[in-house]
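Only one structure is covered here, and it is reproduced in the block below.
Only one protein chain is missing; all other protein chains are in place.
Just so it is clear, A, B and C label the chains in written order, and each chain counts residues from 1 on its own.
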Amino acid sequence: MEKWDGNEGTSAFHMPEWMQIQFADQKQEFNKRPTKIGRRSLSRSISQSSTDSYSSAASYTDSSDDETSPRDKQQKNSKGSSDFCVKNIKQAEFGRREIEIAEQEMPALMALRKRAQGEKPLAGAKIVGCTHITAQTAVLMETLGALGAQCRWAACNIYSTLNEVAAALAESGFPVFAWKGESEDDFWWCIDRCVNVEGWQPNMILDDGGDLTHWIYKKYPNMFKKIKGIVEESVTGVHRLYQLSKAGKLCVPAMNVNDSVTKQKFDNLYCCRESILDGLKRTTDMMFGGKQVVVCGYGEVGKGCCAALKAMGSIVYVTEIDPICALQACMDGFRLVKLNEVIRQVDIVITCTGNKNVVTREHLDRMKNSCIVCNMGHSNTEIDVASLRTPELTWERVRSQVDHVIWPDGKRIVLLAEGRLLNLSCSTVPTFVLSITATTQALALIELYNAPEGRYKQDVYLLPKKMDEYVASLHLPTFDAHLTELTDEQAKYLGLNKNGPFKPNYYRY
Amino acid sequence: MEKWDGNEGTSAFHMPEWMQIQFADQKQEFNKRPTKIGRRSLSRSISQSSTDSYSSAASYTDSSDDETSPRDKQQKNSKGSSDFCVKNIKQAEFGRREIEIAEQEMPALMALRKRAQGEKPLAGAKIVGCTHITAQTAVLMETLGALGAQCRWAACNIYSTLNEVAAALAESGFPVFAWKGESEDDFWWCIDRCVNVEGWQPNMILDDGGDLTHWIYKKYPNMFKKIKGIVEESVTGVHRLYQLSKAGKLCVPAMNVNDSVTKQKFDNLYCCRESILDGLKRTTDMMFGGKQVVVCGYGEVGKGCCAALKAMGSIVYVTEIDPICALQACMDGFRLVKLNEVIRQVDIVITCTGNKNVVTREHLDRMKNSCIVCNMGHSNTEIDVASLRTPELTWERVRSQVDHVIWPDGKRIVLLAEGRLLNLSCSTVPTFVLSITATTQALALIELYNAPEGRYKQDVYLLPKKMDEYVASLHLPTFDAHLTELTDEQAKYLGLNKNGPFKPNYYRY
Amino acid sequence: MEKWDGNEGTSAFHMPEWMQIQFADQKQEFNKRPTKIGRRSLSRSISQSSTDSYSSAASYTDSSDDETSPRDKQQKNSKGSSDFCVKNIKQAEFGRREIEIAEQEMPALMALRKRAQGEKPLAGAKIVGCTHITAQTAVLMETLGALGAQCRWAACNIYSTLNEVAAALAESGFPVFAWKGESEDDFWWCIDRCVNVEGWQPNMILDDGGDLTHWIYKKYPNMFKKIKGIVEESVTGVHRLYQLSKAGKLCVPAMNVNDSVTKQKFDNLYCCRESILDGLKRTTDMMFGGKQVVVCGYGEVGKGCCAALKAMGSIVYVTEIDPICALQACMDGFRLVKLNEVIRQVDIVITCTGNKNVVTREHLDRMKNSCIVCNMGHSNTEIDVASLRTPELTWERVRSQVDHVIWPDGKRIVLLAEGRLLNLSCSTVPTFVLSITATTQALALIELYNAPEGRYKQDVYLLPKKMDEYVASLHLPTFDAHLTELTDEQAKYLGLNKNGPFKPNYYRY
Partner (left out) sequence: MEKWDGNEGTSAFHMPEWMQIQFADQKQEFNKRPTKIGRRSLSRSISQSSTDSYSSAASYTDSSDDETSPRDKQQKNSKGSSDFCVKNIKQAEFGRREIEIAEQEMPALMALRKRAQGEKPLAGAKIVGCTHITAQTAVLMETLGALGAQCRWAACNIYSTLNEVAAALAESGFPVFAWKGESEDDFWWCIDRCVNVEGWQPNMILDDGGDLTHWIYKKYPNMFKKIKGIVEESVTGVHRLYQLSKAGKLCVPAMNVNDSVTKQKFDNLYCCRESILDGLKRTTDMMFGGKQVVVCGYGEVGKGCCAALKAMGSIVYVTEIDPICALQACMDGFRLVKLNEVIRQVDIVITCTGNKNVVTREHLDRMKNSCIVCNMGHSNTEIDVASLRTPELTWERVRSQVDHVIWPDGKRIVLLAEGRLLNLSCSTVPTFVLSITATTQALALIELYNAPEGRYKQDVYLLPKKMDEYVASLHLPTFDAHLTELTDEQAKYLGLNKNGPFKPNYYRY
C-alpha cells in the first residue's frame, strides 16, 4: 500500500567501505588457501564477533593439566561412539548439569520440544552447525534433535567453547568437534569434520559468522545442491550473505535472523541497558551516581546505555550525527553536544556508533584524569586505541580487561577491554536473550526446511513477521504475561487475521 | 539490498473494514451531492479529526454578540481588499500578536524564511489550503508566502478557527475563508471560494482530512491537470489517497506527511507522554501517585502514557494483542494482563489501541466506584460509550468534558470527553509539535513543486528520509543541540553521504 | 509528645527575620485594632497562605447577580434555623453533591466515622474552626460531628469559600459564617459570630493561619480557661504559636499538624512532583521534553519538581546552599550549578528555596527570550518581582496568571502567578492530600481533647508518631495496600511494640 522504496538508490544503501574491504579480503584469502589447511592469518578465521570472547561468571574446570591435543586423543562415549572430538568426555556430567540449568531459562525451546511430541517438523533434516558451544546452544541442539533433525556441530570461536558442555553433548550422541583454545588449524579441522563425512550430507546450515558457509562454498560447493537453506545469526555473516546475493553467487535461500525485531530490541536496547552497568561495575567498581558520562551514538544501543545511566543518577550527554536520533535524545532529556564540548569534564566516555575513530587521540589527550573509556558499539574500531601505542604513554594492566594508560604528566585514562565490546568482554549475556536468538534460529530452520518450492529464492530473507511474533509469544509465559485476543468483530474492524501478523512490515515498534 | 517485502500479501495489508465502509460512504455521498450544495450529514463534512476540537487555554474573545453571518458582511482590509471572509476584520491586531508569539516557538519555519531571502523555492506556486486556522497555521502560511507562493485558505474544521488569527491573515492580504462555528453549508462554501476564482488556478494542494481534495475531485476535476501535487496531513486523508491510488483514480502525486518519523514520534510517543498527565489533571485533579492504571495497547501512544504514569508513581498494567509489543511492555516493567484480570481493581482505564469496543459495557459494569475511563487512541470507538446510554444508568455532567455515569447501586464511573480523544479534547497540543508538522508540510510542498518530471508518479509517497532528517535538524537549535558531522573518512567507512540520509528506510528509531 | 523546640538554641533555630518582622507587625496591628472592627490593611487579615487563592477546575455558579451582602439577608434552612450566614441557602443541594463526591476520596475520615458509631471520642467537644470552606472541609466538619463534637465555623480566606458547600453545611445544621468575596470587615465579623455566642463556649480551636486564635486572644482571653487545646495547620500559624510559646504567652497546649511526616512528604515531595507539571501546562501549554530547567533549592519541594521534570525529559540543573542537599542532587543525577552559570541558557527557572530574592533583576535581565519564571517555594519573596516594575519594561497579561514582561529589545519573560506560589495559583490540590491533612487535624483534636491532665503543657507539640502512623494506615486502603504485621518473636527481636511506633523520632524516612 505504502511505498517505502522512495529513497532507494540513495547512498544509504551503498555498500559501506568496511564491507567492501572485507569482501576483497575474503576472496583473496579463500583463493590463496591451499587444500591442506596451512598458515592463515588468525584475523580471518575469526569472524568479527568471534574475537570477542564471552566472559562467564561460571567457574568451569579449565585446569589445563592435560596438555594433549584433543585431536590426538582416543575417546569414546558411554555408548561406544567416537564420532566427536572434545577436550575430555569425562566432564560430561558437569556439563549436563549446566545444560539442565539452562533449560530452565529457555522455556520457548522447551515448548517447541513439547509440541514436537506430536509432529517432527525437522524429520529428515541434516543440520550442520557452527556456533558458540555453550549450555544454551546445547539446549538448542537437543531441541533440534527432538524436532527430528540430525546435527553435527563445530565452534564458531576458538575460545568460547565450554568443554564440559561439549563433552555432555558428545556423551548424549551428538557429533561435536570443539574445545576451548583451538588453534586456527584446529578451527578449520573441526568444521571439516562436521561436513566431510562418509554417508552423511547436510541439507541445512546454521551459521554464526559465516565461516562454515564459506568453508562449504570453497571446499564442497556441490554440497549446496542438497542444501535447502542457510540460517545466519551474526552481523558479519549476514553481510557476507548479502554480498554473495548481490554478486549473484548465493545458491540457496538464506535467512537473516540477526535483524528480526525481537532479537534487535533485546540484544540492543534491553540487553545493553543492563550490560553497560554490569560491564562498568565489574571492571571498575565505580559509583554511577553523579558521574558525568558522554554516550556517542543514540541508536538502540545508545538509548539503552543512556536510559540505564540516567536511571542510576549519572548526568548523560549524547553525541549524534543523525538529526532524527538527535531530536530523540533531546526529547528523552539528554544534552546533545559535540564530543569536544564535554570531553574535558566527563568521567566516562562510551561509544555506540558503529563508526570508526569516534574517540581520537586528540580526545584522549584532553580527557581528565581517571576518565573511563569503553566501547559498546561495533567491533573495536570506535576508539582509536592504536593511537595510544606511542612511546610517551605507559600502559599498566591493573585488572583483567582494565588498562591504565598514563600520560607523561601522570594523567591516567582507564581503558576497558582495549576498546573491544564491553558487553561481550566484561559482562555476561543473559540466558533469556540467548533464548530468543536460539528460538528464532530453530523457527528459521523449520521455515526454510518446510517451505513449499518457490516460496524462497536464492536470496536473503528476514524471518516472516508472523514467526517473529511467534518467537515473542513463546517468551511471554516467562513473565506470566497474558495476551489479549481479538474478537472476530475487532479483527474485521482492523482488517487483521486474529492470529497475526498484527503490524505492517514498516512498523517501528 | 534487503527484502522487506517478504510478508506482502499477508492480511496486515488488507484494507481494514472501517476504511472500506468509509470509502463506500464517500462514494455514495459524493454522488448524491447536488451542484448547489444542500443539506448533507455533518458527519461527512467533518473528517475524522475534525470532530475532535482542540481545546486551548488561550482566552479568545468569542463573545457572539455579533450574530450576522460573515457571508452576509461586507468587509475590507486596510489595503482595500475584500477577497476574504472572516468573522471580524477588526480583530486583526489581537490575532497578529498571537501569530508573533507562535513565531517565537516555530524556529524551523523562521529559518526557512531566512533562507528564502536568497531563493524562492515556491515562486510561482499557487497553493490552496484547507487546515485548522490557528496561529501556527498562520506562521506556516506566511512562510509559504515568503518562499514565493500565493495561497488561498479554508478551514478543515467548523469549530477550530481562531477568528482573530483569520482576521490578521486577511488583513495582511491572505484570502482566507473561515470562521468559528461554520454551518456545513458554510464549510463547503468556504472551500469553494478558495478554488473557484476567476483568473487564478491552484497548482498545489495542502489538505488536512481530504475534504478539499475531494471537493476538487468532484467539482473541478480538470483542475488536476495543472496541479503538481497534494500534501496531506491526516490519517483519514492519507487513507483516502491510498484508496484512490489503489482504485487507479489518483491523478497527481501525493505526499503522506502523516507517517514521517519525526511527526509520528512527536505526535504519539512524546506528545502523549505529556498530554495524558495534562488531560487527566485538568479534568479530574486526581493524584497519580499510587494509582492503579490499565493502559490498553502498547504502541507509541501506549508507550508514552505508560512511561509518564509510571514516572509519576502510578502502578501500570498493560493489555496487548501483539506479542512483540507485549514483550516490550514486559521488558519495560509493566505487567501484561487481560483487561478482565484487573478491571475490578484499577483506578483508571486508558485506551490506546486504534481498535473498537476495547472497553465494553461488561467491563464498565465491573469497574470499581470512581474509576476513570478515557481514550487516547483513535477516534471514539475504543470505549463502547453507546452501551452506557441505557435507562438504568444516570449521566451527570460534573464539569466540562467530565461525566459521571451512575449505576443503580450508586457506583460512579468518571467518563472523560465522552470517550473521544482525551489529548485533543482536554489538553492542548504544544506549539513545538505543530511546528514539526508545519515544517514537514512546507518541505513536502517544496519537494513536490520542484521535483523533476518523473520523480513522482500518480501515487502516494512518504517524504524522502533526507527531508525528514532536515525537519529534525531545523528543530535542534530549539534545544541548543549540536550535531556531530562525519569526517570524510568516517562517511566512507560507513558508506554514507556526509549530509545524510543516515539510515536505511526500514530503520526503526 | 516530642517537643518541637527541643533543639532550640542552635543557630538553625534563631528566629528568622521575616518572623520577627511579622511578629512586630502583629503586635502593632492588634494593639491598634479598636473594639469595633474598623479599617485594617487587608494584608494583615489574610495570613500568608490565604492570599494565595486555590484555583479549582470545578465550575461553580458564581454569577454574582445577587449583590445583597449575606449579612443583610434573612435566611433559614429547611429545619428553621437561621444560625448561619452564607451566600444563598438555596445552593445547598449542589453543595451536597460536591460533598458526597469528596467523601468518596476521603476514606480515612469515613473510616473514623464508622468507628464513631461505637465510641464518640469528641462527645462534649465544642469546636470553633477557621479554615478554607471547601467540600473537603465539609467532610471533616461532618466527621467531627459524627464523633460527637459541636462545631461553629468561619473561613480563613476571603476568597476561597465555596458558597454551595457553605450552604449545604448550613442546611444540615452547621452554624457556618462564610462566603466568597468577604470584605475584611466581613472576615472578622464572621469569626466573631463563631465565638461570641450566647450559651455556647468553645473548648477546642481548629485554626488555619492563626487569625481565629488571635481574635480570641485579643477579644476574649478568658475563653482560654475552658479551651483544652489549639490545632493549627499552617506554617504561619505554627510560627505564631511558637512565638507565643517563646514569649511565655501560650496559655493552652497547641498541636502543630503542619510538620507531621505524612503531611510534609505528601504536601511537599509527592504533591509538588505532580503540581509543577500541572501548573506549567495549564499556564503555558509548553512541552517539557528537551527543555532546560534550573530548580533553585533541593529540599522536598525541589526534589519533587526535579524528579517530575527529569521524568518528562527535561534537562534539570539545581542550585543549593546546603552541601548535604547539594550532594543529594548530584547523586540523583542533577548538575549542581550557581544560577549565573546557566541563567542565559535555561528555558524555565523554578524557585523552591523558602529564601528571598533568589532570582534578582540581574538574573532576569540575562534570561533568554521566552524564559518561564515561576515560584514553587514559600510565599512570594523568592523572585524579585518588584524589580520588574520599572518604566522600561512592559507588562502584558496574556492569560490568567500569565504575564509577559517585555524588555526594550523585545525579549519577553513569561512570569507565572506574579511570583506567587504556582502550585496554589495555577494547579489544584488533590483531595487525597487534603484528606491526609484533615485526618491529621481530626486526630489532633481527639488527642488534645482526651489527653489526661498533664500530658500536654502550655507548649507547641507535634502529633505523636503513633498517630502519624495511624493517619498513614487509614490511607492505605485507598491503594489496596496490605500492611505486614510483626510476629511476637520479631517484635521482641526489634524491641518494638507490635502496634508501633515503629521508628525513633529522628528517623528521616
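As a convention for this text, a contact is a pair of C-beta atoms (placed from the backbone, for glycine too) under 8 Å apart; a residue touches a chain by one contact, two chains touch by 3 or more.
From a predicted model like this one, the values you see are computed outputs, not experimental measurements.
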{"item": "Given A:183, A:400 or A:450, the one touching the chain that is not displayed", "value": "A:400"}
{"item": "Per the touch definition above, residue among B:124, B:221 or B:333 touching the missing chain", "value": "B:333"}
{"item": "Residues from chain B at the interface with the omitted partner, ascending", "value": "289-290, 310, 312-315, 330-335"}
{"item": "Where the missing chain touches chain C, by residue", "value": "1-2, 6-7, 10-19, 261-262, 264-266, 270, 300, 319-331, 335-339, 341, 354-358, 381, 465, 468-470, 472-473, 475-476, 479, 481-487, 489-490, 492-497, 500-506, 508-509"}
{"item": "For chain A, the residues touching the chain missing from this view", "value": "56-59, 101, 104-105, 270-271, 273-274, 277-278, 281-283, 285-290, 292, 308, 311-313, 345, 369-370, 398-400, 412, 427-433, 478-481"}
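Definition applied: only the chains that are shown with their structure count from here on.
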{"item": "Chain A and chain B, separation of their C-alpha mean positions in angstrom", "value": "41"}
{"item": "Chain centre separation in whole Å, for chain C relative to chain A (CA means)", "value": "59"}
{"item": "Overlap residues in chain A, where contacts from two or more other chains coincide", "value": "330-331, 335"}
